[in-house]
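For reference, the structure is listed below as C-alpha cells.
Of the protein chains in this complex, one is absent; all others appear in place.
After this line comes chain A, so read on.
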Amino acid sequence: MDTAAGVEACLPITSDMDLVWVRQHVRQAAAQLGFGLVDQTKLVTAASELARNTLVHGGGGRIEVTALTDGPVPGLRLTFRDEGPGIADLDRALTDGYTSGDGLGMGLGGARRLVHEFAIDSAPGAGTTVTVTSWVARPPRPRGEA
C-alpha cells in the first residue's frame, strides 16, 4: 500500500492537550491528501470524539494515522488504541444517547456517521481499538479537461 510523506504518525493520547495535537495532525493530514473542507471537518470531528473516548474511557492510549490509496483515490485511516477496561456491550455503546460518562452519548455512534468505514474491537479487560477510514471524494472532472 502506498503512503504519503508527512502523514504517517503515532501520537499519544494522555491529556486534553494531546486532543488538540490529534485534531491538528488529522486536519493537516486530511488537507494534504486532498480532502475537501466539509470532509476534513467531519474527519477531525470524528477524531476528536474518538480520541476523547480513548482518553476518558480507555484511560489514555494512542492514535495511528495512516495514508491509504485505493487505485487513484487517497484515503486516511485513523486507529485509536487503548488498554483500558474495554466495552462489554458494543451495541449499547454505539447507541445515540447512551453514555457511561458525563457526555452527550454521541461519541461512538456520531463518529461512525462521520466516516466511510468504522470498525471497533473491544472486550472487557482487553482494551479497545477503533479504526475509521475515509476516502477523498473526487469532484467530476470539468468538461474539456483531459
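The criterion applied here is as follows: a residue touches a chain if its C-beta (ideal position, glycine included) is under 8 Å from a C-beta of that chain, and two chains touch if they have at least 3 such contacts; residues count from 1.
Everything that follows uses one rule, which is that contacts and distances are computed from a predicted model.
Asks: Which choice in "FAD-dependent oxidoreductase", "ABC-2 type transport system permease protein", "STAS domain-containing protein" or "Thioredoxin domain-containing protein" gives the name that UniProt lists for the one chain left out?
Replies: The chain we cannot see is, by its UniProt record, "STAS domain-containing protein".
Asks: Tell me which residue among A:Lys42, A:His57 or A:Arg81 touches the hidden chain in the full complex.
Replies: Once the missing chain is taken into account, the touching residue is A:Lys42.
Asks: From the listed residues A:Asp16, A:Asp70, A:Asp89 or A:Glu117, report the one that touches the chain absent from this view.
Replies: Touching the chain that is not displayed is residue A:Asp16.
Asks: List the residues of chain A that touch the chain left out of this view.
Replies: Listed in rising order, the touching residues are 16-17, 19-20, 23-24, 27, 37-38, 40-42, 44-45, 48-49, 52, 96, 103-104, 106-107, 109-111, 113-114.
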